[in-house]
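Left out: one protein chain. Kept in place: all the others.
Right, subunit A next:
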Amino acid sequence: MANKLIKQMGLPNSIANIFTARNIITAKDALSLTEFELMEQLDVGMAEVKSAMAHISEVVCPPCQTALLLMEQRVRDERSAGHLPTRLRGLDEALCGGIPFGVVTELVGPAGIGKTQFCLKLSLLASLPENCGGLDGRVIYIDVESKFSSTRLIQIGIENFPEIFLKKGMAQEMAGRIVILRPTSLSEFTESLHHVQVSLLQKQVKLLIIDSMAALVLGEHDCGASRQQALGWHVSFIKSLAEFSRIPIVVTNQVRSQIGDEPLTFSFQVRSHSIKKEDRAAYDSHLVAALGINWAHAVTIRLVLEARSGQRFIKLAKSPISPPLAFPFNITSSGLVLLDDDGIEMKGSEINTIHCQGQKALFNSEW
């Protein structure tokens, strides 16, 4: 849209020629200048600049849809009104049906907590036929840390859907729908994203999983700011991919220790001087999600996986459609299983904190 050529916009020839003569070719070039600058550069009066810009803006502007139309479209055209059911009842209810289409969902948590396990299950669910609750489509799994295990995938499939997976040839077909890409650097990842865009245009891909986002950038740059800038383009690109093709995109993220003891505050806030002693417990590390605050703003839904006193929880830390709930879970041979479908409502900013208590418990899984 932004790269549309000005001469193809139906402006009167006189003014269109002036734009070309001054090397303002695309709409983006014109809109990146203020009206005053345009007046100076094109050497025309303000009234002419305004009318030309009004015309260009109208062409470049995105279409308008009422919220009612959007809702009706989703209910009519999409599976479960635009959600991928995770088969975890509590989570699906909280998310109004499942992982939503068209937005980026982030899974963040310490190492070994179960993020990849959850991703494996989701990729399986998306490849299943529609009568079993799946999306009947291909899945692209971008595996940066080489954690994808096909054996484990088939095991989860057999445990959850024995009627499909034990049938002859079905396991092969389901597993055949999942494409794994293994980029080793940020530039290779960028290339993979372009390939993904092409596949999406052919409308076969129904889910994109990136495991993990943090690993891509942490290897390349040293300090925080340039790391975040490097991801800037990728963030917008991934979001627009999700938006245009109306597919769910799931991204995993790592955690890092927080510098300093107190959380960041605004300048007008009074800093509390009482630091509770329990927070300094020996094996409780103060963790935050990696990739910074810009990334935290960019994701639409953030699911935090953490361990507290040996029990793992999956929390809805950021979601425009759900209350702040935490569900206890375990990893079994059939993947992630919720222990309580009602969830515990978390008050305040507790929903955002990430705990990693009880390291030993993390490796005590049953499978």
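Simple rule for what comes next: a residue touches a chain if its C-beta (ideal position, glycine included) is under 8 Å from a C-beta of that chain, and two chains touch if they have at least 3 such contacts; residues count from 1.
Convention: contacts and distances are computed from a predicted model.
Novice: Not counting the visible chains, the remaining one has a UniProt entry; which protein name from "Protein transport protein SEC23", "WD40 repeat-like protein", "Translation initiation factor eIF2B subunit delta" or "DNA repair protein RAD51 homolog 3" does it give?
Specialist: Hidden chain, UniProt protein name: "DNA repair protein RAD51 homolog 3".
Novice: One chain is left out of this view; which of A:V235, A:L287, A:I331 or A:C356 touches it in the full complex?
Specialist: Spelled out, the listed residue whose C-beta touches the missing chain is A:V235.
Novice: Just name the one of A:A67, A:A111 or A:V198 that touches the chain not displayed here.
Specialist: Result: among the candidates, A:A67 touches the missing chain.
Novice: Using the definition of touch stated at the top, determine which of A:P100, A:G114, A:G157 or A:G335 touches the missing chain.
Specialist: Touching the chain that is not displayed is residue A:P100.
Novice: In the complete complex, the non-displayed chain touches which residues of subunit A?
Specialist: So the residues of subunit A touching the unseen chain are 1-2, 27-28, 31-32, 34-35, 37, 39-40, 42-47, 53-54, 56-68, 70-71, 74, 81, 96, 100, 102-104, 229, 232-233, 235-236, 239-240, 242-243, 260, 264-269, 293-294, 296-298, 300, 302, 317-318, 320-321, 323, 347-352.
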